[in-house]
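Before anything else, here's the structure in question.
With one protein chain held back, the other chains of the complex are shown just where they sit.
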Amino acid sequence: MFKKRYSRPGAAPATLQAAPDAPASVVIKLMEYDRNGCHERVIDSVAALPDCRTTDDGKIRWIEFNGLGDVAALKALGEKFSLHPLALEDVLNVGQRPKLEPYAGHLFIIAQMIYHDPEESLCGEQVSLFVCGNFLISIQEDAEMDVFEPVRQRIRAGGGNIRTMKADYLAYALLDAIVDHGFPVLEQIGEALQEIEDSVLTSPGKETIGQLHSLKRTLMQLRRFVWPERDVVNSMLHGDSEFIRPETKVYLRDLYDHTVQIMDLIESYRDVVTSLMDMYLSSVGLRTNETMRVLTVISSIFIPLTFLVGVYGMNFSNIPELKTSWGYFALWGVMIVIAIGQLIFFRRKKWL
Amino acid sequence: MFKKRYSRPGAAPATLQAAPDAPASVVIKLMEYDRNGCHERVIDSVAALPDCRTTDDGKIRWIEFNGLGDVAALKALGEKFSLHPLALEDVLNVGQRPKLEPYAGHLFIIAQMIYHDPEESLCGEQVSLFVCGNFLISIQEDAEMDVFEPVRQRIRAGGGNIRTMKADYLAYALLDAIVDHGFPVLEQIGEALQEIEDSVLTSPGKETIGQLHSLKRTLMQLRRFVWPERDVVNSMLHGDSEFIRPETKVYLRDLYDHTVQIMDLIESYRDVVTSLMDMYLSSVGLRTNETMRVLTVISSIFIPLTFLVGVYGMNFSNIPELKTSWGYFALWGVMIVIAIGQLIFFRRKKWL
Amino acid sequence: MFKKRYSRPGAAPATLQAAPDAPASVVIKLMEYDRNGCHERVIDSVAALPDCRTTDDGKIRWIEFNGLGDVAALKALGEKFSLHPLALEDVLNVGQRPKLEPYAGHLFIIAQMIYHDPEESLCGEQVSLFVCGNFLISIQEDAEMDVFEPVRQRIRAGGGNIRTMKADYLAYALLDAIVDHGFPVLEQIGEALQEIEDSVLTSPGKETIGQLHSLKRTLMQLRRFVWPERDVVNSMLHGDSEFIRPETKVYLRDLYDHTVQIMDLIESYRDVVTSLMDMYLSSVGLRTNETMRVLTVISSIFIPLTFLVGVYGMNFSNIPELKTSWGYFALWGVMIVIAIGQLIFFRRKKWL
Amino acid sequence: MFKKRYSRPGAAPATLQAAPDAPASVVIKLMEYDRNGCHERVIDSVAALPDCRTTDDGKIRWIEFNGLGDVAALKALGEKFSLHPLALEDVLNVGQRPKLEPYAGHLFIIAQMIYHDPEESLCGEQVSLFVCGNFLISIQEDAEMDVFEPVRQRIRAGGGNIRTMKADYLAYALLDAIVDHGFPVLEQIGEALQEIEDSVLTSPGKETIGQLHSLKRTLMQLRRFVWPERDVVNSMLHGDSEFIRPETKVYLRDLYDHTVQIMDLIESYRDVVTSLMDMYLSSVGLRTNETMRVLTVISSIFIPLTFLVGVYGMNFSNIPELKTSWGYFALWGVMIVIAIGQLIFFRRKKWL
Partner (left out) sequence: MFKKRYSRPGAAPATLQAAPDAPASVVIKLMEYDRNGCHERVIDSVAALPDCRTTDDGKIRWIEFNGLGDVAALKALGEKFSLHPLALEDVLNVGQRPKLEPYAGHLFIIAQMIYHDPEESLCGEQVSLFVCGNFLISIQEDAEMDVFEPVRQRIRAGGGNIRTMKADYLAYALLDAIVDHGFPVLEQIGEALQEIEDSVLTSPGKETIGQLHSLKRTLMQLRRFVWPERDVVNSMLHGDSEFIRPETKVYLRDLYDHTVQIMDLIESYRDVVTSLMDMYLSSVGLRTNETMRVLTVISSIFIPLTFLVGVYGMNFSNIPELKTSWGYFALWGVMIVIAIGQLIFFRRKKWL
């Protein structure tokens, strides 16, 4: 579900190796916009991209590079925009912790996008951002599922202030889209917990503990991604990078707040899961107890009676009681008294 | 119980969307007071409010804005008093963590009010405060249940120093009312814990663990609200905001103390809940044990005896004992010896 | 056991309300001493107290104010010595966390005295100290049980250096008496733990877990009082209050050490309690296991035999074995073999 | 598996004692390289080594010293290169925590290499590095299993920038090889956890808990080695040692990142192990419950019926029912009704 790739131990640093399971084809999209308009197009190859570092026409350019299977194209991109080879290695080795690394000429940000894919299971995908004054490069493995569409629409629509701000605001907007996608994911987890909570006492099934364990693992994974994401936003907010302009910081503060809220939710769900596991365990114990009580009551009543009737089923030649005409009925009386006595005893113990 | 609302992921920041389940009507109240007197009235619309930012007649004005269903009115309020759009977004997205955000021209405070509603269940409601030198705007969703009435009465009565202080003291008084409402809530939780503690060993019921779990969740939620509330008060106390005057700080120190006491209580109740869950588990184990012992004692005594009487119920043609006249009585003797022997054994093991 | 009182939510700060269950009468004692002598007397009313703030005759005056039921007397005391109203509110709202608050003109210290009352249960009582250069006011609810008597005797005896030091040393001496009273209390807890430890494996009773839970709660409460007490001493030691003179600091360092030792003991007792709870649980599990084994062995041996004798108790007209003269004895042989086989099997499994 | 050796208590510091179980023979290899070429040879004795401290021909020299059994050779090495005796003591006392110690003239680094040996069990081996400007000494116990081969091949091949950098980069490359070897080790642990996770609910065996415990111990040991390794890298990155040049720091930042990722994996695997242990416990409880239910259902149905047939097996002379011709069939009817009633009851309780 969450991919994790790493370089061969001992390999030279900044070795770029293609992701083995990634499609080799690469799709590059360019979105150019400024206060006055917005222009989108699909680019054939890295070479066809405008060199944003030198052209300074005031336009913001967002280059989307989708696909990690074509190392040559990625290398070309890196050379064209002077991206650091160690950063490119991290782009390929997906499953990185979110991080912010300042390099000469650009900021490098790794974030983890979390969403429910159409088949309703939780997915994560690494998004790498290179931010400079007037361009932003976003790289991801697979562009099919995309949390960025609302951002694109805001740029197209031109409402708000997205078209009047620089690439750092665009980076904020993308990170915000990524972080806010955590809320519906957590809402689903919350609902799943609610369901389990309702059923754990009434009908704890064998699968309940498995569900809880799987929710716990999911929360652990989310936590592993969101904790450092908070640090990334914090570094952007309080760092002194030249690429983050002061007017963007009030928005980053808001974004920081969102990451803290998500952490809060994750932590409290973790506590709930732990508490539900305890409830489940005690619920299993209670059921064992209840089963045991049924067994004990029935056995305690009938085993002594069975002994008694066994006594008078013996074939001794000289059993005086057998010869009386009232013996059978007297025995019934005794047995009923014993049974009622036990019932009273068990009711007093609250076992019935 | 505790509402939580968030913006659509990818939405532009500072997007104001009406709370879907909030009543559309808004009630605005204005309380003007100074050393000499106090005047209250209900205002029809935001437009009718005095522009407190420019009028400087030494009066303190407290504007209560109740209802989150009318976004237009809220926008108007924001424009009239230059409230930051990001702050207004947080006002609408209730369920925020308590926080303090300094903006140019005003302090923005979010707090979470906790109380028992008339139907005796625990409720939380977000209160947003905008504090400036001589006015304070408080915004909440629903004004029916209100922890602020004692503050209003103190203003009307004019006792103490509330009428001689500025809006920062009013903010302190409101936060103090919110925080102190935590004490009776926690007292009720403490009593519930006491009851469970008394019963968990004597008669642990199936619902006990559910109650404990629900108390634990409540404490977790309180904790999530009170921890950051402490930070808010701390920021007011040690921050260097122009809107918090030094003479208010001694009161804020007192308020800080109250939040710490509440945290203390919450933490110790959490420990008690955990300990009670352990007691409950061991209590269930003990009961299983006890049930088991009854079953074992009865079975161990009667199963061998039943075997014995079964032996003499057999129809073999040649069972010498059957033909003696004393066999039956001898068997009774043997069986009584066996039974007494077992009773002694079980008493030695302290199972009886 | 540990009282906790708080102001009505929304009440004005520094509202003094009498403790409802405190006796209305107040006892005021004054102890005046210097290098040359010591004089003690009981004072009728606050008005009769000397105004220590102005008289500077080199004498140290210790005013003991016992009883929280008479708010008027407390107010008078506050006015006479310019005690801050917020401090007086904390004096009345007993159950405060220990704290140190510097006010203009005096230091305000809250400590929690812990002792075993004559009926051998653990008690806590709040002691409030106001420290100034040459006088100290101590306020407590009830003077009957008193950990301060040894300090009074040291003042009367004049040994050591207590009569040559100022009020800050007296404050140290009182705090030291309070803190050191924790040692015998913890020693008793340690002995109780030792007893439980000895019995938990041999004879775990139903009440054991309750005792452990109650010890845990007590330790939690002690912890809640001692942690901040350590902070109080630390503030006195490292703060820059004018009321703590350098020559007292070496003693405060010693006191700090004692609080750390008490914390250490509390933490390790908490660990022991947790470990004993685990032992108890496993001990319950072991006993269930043992009970089960007895049941299983007896049932496994006799149930098949009972079946066998049942077979030959049947009344079929044609059961060949019944008619032989050796059948009965052969059956006994078979049954003895089966029983011995099972005994060997269970012994191999170490169930016997 | 992980060796641990310490000096005799009370021994003088810097006492060198041969590792008792280490082979006495020592293998010394020298690799000399610079931008232009690379030369490798095996050295007979320490005396034959060039004195790298004085020769400054721009070449980097990597001295590999394999074997801890020959204290004399080690002492000679120490004297030749002025290595501190306390550092040499740590070289011999394997099982040290990874650490970085600056000495006059060289940096001393201890790292722990972790790998799967050919027999597929986890092994650790201490590697000690002495780093100076243009030479690096690596000391390890046993050179058979070696994670450094890829680094040697990179030096031989001359690709990348390893031949253009100094000894600090070589130290980085060696540490990187050591740290990155943690990834496949953790991947194996992850797979083992996955297998247990799949089986713990369906077929929890007796050995499962042992496997989990052993994985937990392994993770604990890895953690004990990786935590300080992170600190070592951090000290290299942020320390001000003259031996670490600024151009190496961007690579150390990358290495730091890898240690953090490994820590992350270890922590999350620890959480998974804990969660699986809980699942296992509840799974055992569930199976007990299930077994109990089978026993209870069968006993509850047949014990009362056995009693009934026992009643009519009695030999009383006057049992009216026995003489009827329909009694036997009526009893069957009654018994079937009882059995069906119980089956319905148990199905309602969801025990069947």
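Labels A, B, C and D are assigned to the chains in the order they are written; within every chain, residues are numbered from 1.
Throughout what follows, contacts are C-beta pairs under 8 Å (C-beta built on N, C-alpha and C of every residue); 3 or more make two chains touch, one makes a residue touch a chain.
Since this is a predicted model, take the numbers as computed values, not measurements.
In the full complex, the chain left out of view touches C, D.
In the complete assembly, the contact with the undisplayed chain comes from C:278, out of C:57, C:79 or C:278. Touching the missing chain, out of D:16, D:71, D:260 or D:303, is residue D:303. Screening D:192, D:277 or D:343 for touch with the missing chain picks out D:277. Residue D:287 is the one among D:53, D:253, D:287 or D:349 that touches the chain missing from this view. Listed here are the chain D residues that touch the chain not shown: 6-14, 84, 86, 89-90, 96-97, 99, 101, 203, 206-207, 209-210, 213, 216-217, 220-221, 224, 277, 280-281, 284-285, 287-288, 291-292, 294-295, 298-299, 302-303, 305-306, 309-310, 312-315, 319, 321-328, 331. Although one chain is not drawn, its touching partners on chain C can still be listed: residues 147-151, 154, 159-160, 162, 176-177, 180-181, 183-184, 197, 201, 250-251, 253-254, 257, 260-261, 264, 268, 271-272, 275-276, 278-279, 281-283, 285-286, 288-289, 292-293, 295-296, 299-300, 303-304, 306-307, 310-311, 313-319, 350-351.
As a convention for this text, only the chains that are shown with their structure count from here on.
The rotation relating chain C to chain D, fitted on Cα atoms, comes to 145°, given as a multiple of 5.
Counting every residue number used by either copy at the chain A-chain D contact, under half are found in both chains. Rounded to a whole number, the gap between the C-alpha centres of chain A and chain D is 26 angstrom.
Centre to centre, using the average C-alpha position, chain B and chain D are separated by 42 Å.
Residue numbers of chain B whose C-beta contacts span two or more other chains: 281, 285, 288, 292, 295, 299, 303, 306, 310, 313-315, 319. Chain contacts in this assembly form an open path, with each chain touching only its neighbours along a single line.
Taken pair by pair, the chains that touch are A-B, A-D, B-C.
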